[in-house]
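First the structure, in the form of structure tokens, and then the observations on it.
Every protein chain except one is present and positioned as in the full complex.
Letters are used for the chains, namely A and B, taken in the order the chains are written, and counting of residues starts over at 1 for each.
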Amino acid sequence: MTAASFAQALDQITRVPGVRGAMLVAGDDGLVVAEHLMEGIRGPAVAALAASLATRLRRAMQAAGTGAGHFWQLLCERGGLLVVPGASGILVVAITAPDVNAGLVRLELLRAAEAVG
Amino acid sequence: MVDEVKALSAQLAQEPQSLVFLRLGELLRQRRQLDAAQRVALLGLERHPHLADAHDLYARILADRHDYERAFDEWDMTLRIAPEHTGAMKGLAFLYFKVGDLAQAESHLKAAKKVTPDDFTIEQALAMVRGGAEPAPPVPVAPPPAPDEAEAKPLAESRVFAGLEGAEEGLLLLDAAGLVLGGGLRSPTGDDVTEAVAAYLAGVSQEAARTAKLLGLGAWRGLSAEGRQGHVHLVPPTGDSLLLVLRDRSVPLGRLAIVAQRAAQAARHWLERQQ
Partner (left out) sequence: MTVRAVESWTLQPLTDYVHEAGARLVLLMTPAGQVLAQFGFTRAVDVMAAAALGAAIMATTTELARQLGQPPFAALNHQGQRHGIFLSGLTTGRGALVVLAVYDLDVSSLGLVQLFFEQLVTDLRAGSPREGVPKQVLAADFERELNESLSTLFGR
């Protein structure tokens, strides 16, 4: 994968109305790999917190016997986070407004996760 | 007691993923079979590396072996996973006392007393620390309930969700510390995973709340996730409780959210009645 193809994968996600930004995050370290964010969104904070939440959620889901999650969504009063873990341990993350079409964002995240591996 | 060890060993062999190792390890420790107890604890930790009680068990065994440095690490890890684990607090107090740091010993005992004010052993230990006498080694936490109790408990507590689908195997209500208030969970393969999942959920909700706050997203309302074998939805029915809905993967996330809303309403009513 090149930086250009990372950017292209993220660009498709941010085209969905209500998406404020998209990122690729190193799941183990919680560091930004690539980002396409609206102004005011703190990329390093999103990366660190999304990765930490992903780790804790994965442990809970494994204990529940559902297997590791392949999509998750945090719903909040003023928006949310949608995340798809890629095969290589990279998380594809979208930061959204509350009224976003979550189904469409999910599809774009899954496509991006497949593209980045 | 020998029979109990045999029975628990057989149960563990049949269900290696179960939490029965906690009882078996503690029983062996009490019988001073420390090598066997340690093997059981380490096997349990391999399967449940993030279970606070497993680290606590291993720490008690290490303390019995006078391996205080590693016991310290294990109790420290226990508190990182479960910050209100009184067994670990008492254990650390004991170790601090051993090295003569009375202030730290007292501080840990006070913290433990805040969590379980009715535990008379803490008051005894505090008196000893203040008086300078040697406190008793850490008191083991109560062993997990016997199988009969364990099976009966979720049934009685499932009344929280009376009338709702999955009340006994797909709905779980916890307090803020991750302790089960009602309901029960079974994995898609039918195993009782109530306690194992509960142990992790407090950490998930704390992280969800922190993420929402630090990213300026307001309060968190729910967390839904798709797994290969099942789906989950987590909501905070009140500020200090947590509800998990677990269904197989045929139930779409959207429907799971609706089920969660209904169950959260039932939980709120039940919690109000308890006050």
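By definition in this document, a residue touches a chain if its C-beta (ideal position, glycine included) is under 8 Å from a C-beta of that chain, and two chains touch if they have at least 3 such contacts.
Treat the numbers as computed from the prediction; the structure is a model and nothing was measured.
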Contact partner of the left-out chain, one of A:Ala34, A:Ala48, A:Leu81 or A:Val105: A:Ala48
Hidden partner interface residues of subunit A, rising order: 25-26, 28-31, 44-45, 47-49, 51-52, 55
Subunit B residues touching the omitted chain (full complex): 49-50, 72, 76-77, 79-81, 92, 99, 101, 103-104, 107, 210
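We take it that only the chains that are shown with their structure count from here on.
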Cα-centroid distance, subunit A relative to subunit B, in whole angstrom: 30
Contact set on subunit B toward subunit A in their complex: 48, 50, 185, 187-189, 191, 193, 196-197, 199-201, 203-204, 207-208, 210-212, 214-232, 246, 249, 253
Footprint of subunit B on subunit A - complex, ascending: 41-42, 45-46, 49-50, 52-53, 56-57, 59-61, 63-81, 95
